[in-house]
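Please read through the structure below; I'll follow up with questions.
As you look at this complex, bear in mind that one protein chain is not there, while each of the others sits in place.
By letter and in written order, the chains are A and B; residue numbering begins at 1 in each of them.
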Amino acid sequence: MLIAVVLVLLVVGSVIFHFMSPWWFTPIASNWSTMDDTVLLTFWVTGTVFVAVNLFLAWVVYRYRHKQGQKADYEPENKKLEWWLTIITAIGVAAMLAPGLFVWAKFVIVPKNVSIVEAVGQQWHWSFRFPGKDRTLGKTNVKLISPENPFGIDPEDPDGQDDVLIARPELTLPVDQPVKVLLRSKDVLHNFTVPQFRVKMDLVPGMISYLWLTPTKTGEYEVLCEELCGVAHFAMRGRVVVVPRNEFDTWLAAQPTFRETQALAAADPAAGATQYAVCMACHGPGGEGNPALNAPRLAGQNALYIRRQLHNFRNGLRGTHEKDSYGAQMRAFAAMLPDDTAIRDVAAYVESLPGHAPQATVTGDVKRGKSLYTTCAACHGVNGQGIWALNAPRLAGAYDWYLVRQLQNFQQRIRGAHRQDFYGWQMGVMADILADDRAINDLVSYINTLRAEDTRTAMTAGRGN
Amino acid sequence: MSPVTVTVALLVGVVIWVLVARRLTARSWETGSEAGDIAAVRMAPARLGLWIFLAVVTSLFSLFLSAYSMRSHHGDWSHVMLPDVLWINTALLVIGSIAMQFARHAVGRGLLQRLKLGLIAGGLFAIAFLAGQLVAWGQLRDSGQFVQGDPATAFFYLLTAVHGLHLLGGLWVWGRTMKRLLQGVEVVDLRLSVELCTIYWHYLMLVWFALFGALLYL
Partner (left out) sequence: MAYVAIADRDAPIHDPHTFIEKYVWSQDHKVIAIQYALVAIFVGLVALVLSGLMRLQLGFPESFHFVDPSHYLQFVTMHGMIMVIYLLTALFLGGFGNYLIPLMCGARDMVFPYMNMLSFWVYLLAVLVLLSSFFVPGGPTGAGWTLYPPQSVFAGTPGAGLGIILMLVSLAFFIVAFTMGGLNYVTTVLQARCRGMTLMRMPLSVWGIFMATILGLLAFPALLVSAVMMTLDGTLGTSFFLPATTSMGQPLDHHGGSPLLFQHLFWFFGHPEVYIVALPAFGIVSDLLSTHARKNIFGYRMMVWAILAIGGLSFVVWAHHMYVSGMNPYFGFFFATTTLIIAVPTAIKVYNWVLTLWKGDIHLTVPMMFAIGFIFTFVHGGLTGLFLGNVTVDLPLSDTYFVVGHFHMVMGVSPILVVFGAIYHWYPKITGRMWNVKLGKLHFWFTFLGTYAIYLPMHYLGILGVPRRYFALGNTVFIPDSVHTINKVITIAALIVAAAQIVFLYNLIVSLRRGEKAPVNPWRATTLEWQTPDTPPKHGNWGPRLPEVHRWAYDYSVPGAKEDFIPQNEPVDPRLGSGRDHGIRH
């Protein structure tokens, strides 16, 4: 008896929940509104069946519940009824399937007038590539992937020379232009998803998959990875910006081509040594840093990281938060470097500086810190050596007080809050894992035990744990 | 799926349906609907068990082979240079199978000497086959092809290893049968064991044909 009532309430409740729930599709921003229609159609068909079957069930349970002297009917089968139910079900199923297949055919067959963009996935980062004027993407090979050629483009292939490279996880697309997104992974499976576009597809290493769509609404949309790709899967984000055609053209023209990135002269540490004069006052002649001036140690830090931070300071991605007074100081000094070449040279110089581990000032539970560090090791390396492909700086040999301050800054979003600081954002959500200052101290006291000397070789260790 | 597969599947389906239709359409709530009574299935459980097991093993090898075939259609595929000793091994396996058939024939008629001869020969040739497979592994390794190399070689090692393991399992049962035979168990009590061994030998021979054929041509 009670169960019949509950069943009715559940049905009614589910229907009410369906209409009242605040969670529904994000407003669509692509041409795939037909997909929403198929979902809606499926909702109506299945919803009707759900309500009908369960209300009937509830009524049956109520009507035929056991009473004194009641006897059940004896009816082994009723072929006619069973056949009717089968046929009606088949019709209902076909009604859902057929429109779905039509829409799928549209998805499978890519229109002729699409433009092409490649989305490249790697743990835990997106980057993008446009084919350039020749409308053809250059060949790639994973063996060619290096800090200088992160896309792994074949330098021998003429098609690749004018490819436009977007190394940041931010893609700009023109509105109302059909685009075929070629999907390439450098390491493991990923999935390119923009909820507002509806379509999604996996990136599979060793092959190129694709999807296509026409962005129909200008605006900014998040790119999510939706295929489990490791520890930082949830932090693998990107952004798609849909803009009018002319804005897009301007934007695209400002992005570097493969040829331009390769034509840059190799960074010159010797020239960097001269430029380093600006830094020396605080960071010391050997890049050893200075606690009294709140200057972190730089010696041996990955050049890519140094470059990115210098750019961040100069462009206001870092050091602009009101509580980041040391960052603000650094902004002024970063601005003194004349140009990108200088930045690259300084970074190369800093990386070449030898270092010795500074005195530990933080005490904590090293064992607990080691267990906390498991997560950090995924990007920063088991020896804290930093891994360029993960955009992760070297931690071994850093001042512990500096690490503590930065972790706190990340947690409070004093650092990493700027909308262009994608890696800072990642570090922010990762720093959230640390419960309190004690956890930070434990972690940092473990990092103190990591030795810079062991780490040079370990940097190449990719496989396994 | 090729049309051949579809046709074969359809034919198998029709045969199965003809075999079981009467049983599966019985209106069992009516009295006297005894079609499909246990009396209708007179087969030793061990024999039925073996056939079901062979179905499982068939599934296993078909999946290995479809993995092999999917992989071999990939662009970078190059065939493994199969050692010639495999042809000798194949002959050994065939002779072993014939010997087992000989033993099976003998056990049906209670001919102890022939049974002994056939059974021992069947086992020894199977062992010789395994030894030959090891030789093939050695030759392949000496020629510088090992598992890390190209995928065809890795598949060769994998498929032969899995086949060899199944044959080892068969040899274990064969060993137990031999033991009973040497202990002087009545021939009639060995009949089932010998028959099952023979079925298994034939089966593994067929599997080897399929694997060898795939390695050669696919």
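The working rule: a residue touches a chain if its C-beta (ideal position, glycine included) is under 8 Å from a C-beta of that chain, and two chains touch if they have at least 3 such contacts.
Owing to the predicted nature of the structure, the values given are computational and were not obtained by experimental measurement.
Touching the missing chain, out of B:45, B:144 or B:184, is residue B:45. Within the set A:226, A:247 or A:365, the residue that contacts the chain not displayed is A:226.
Touching the missing chain, out of A:49, A:264, A:277 or A:332, is residue A:49. Within the complete assembly, residues 1, 3, 6-7, 10, 14, 17-18, 21-26, 32, 34-36, 38-39, 42, 45-46, 49-50, 53-54, 56-57, 60-61, 64-66, 70-78, 81-82, 85-86, 89-90, 93-94, 96-97, 99-101, 103-105, 107-108, 122-123, 141-143, 145, 147, 183, 185-189, 191, 193, 195-196, 198-207, 209, 220-222, 224, 226-235, 237, 372, 374-375, 378, 381, 387-390, 425, 429-430, 432-435, 439, 460-465 of chain A touch the chain that is not shown.
Although one chain is not drawn, its touching partners on chain B can still be listed: residues 20, 23-31, 33-39, 41-46, 48-49, 52-53, 55-57, 59-60, 63-64, 67, 70-71, 74, 76-77, 147-148, 150-151, 154-155, 158, 162, 188, 191-192.
The definition used in the following text is that only the chains that are shown with their structure count from here on.
Between chain A and chain B, the centres computed from C-alpha atoms are 50 Å apart.
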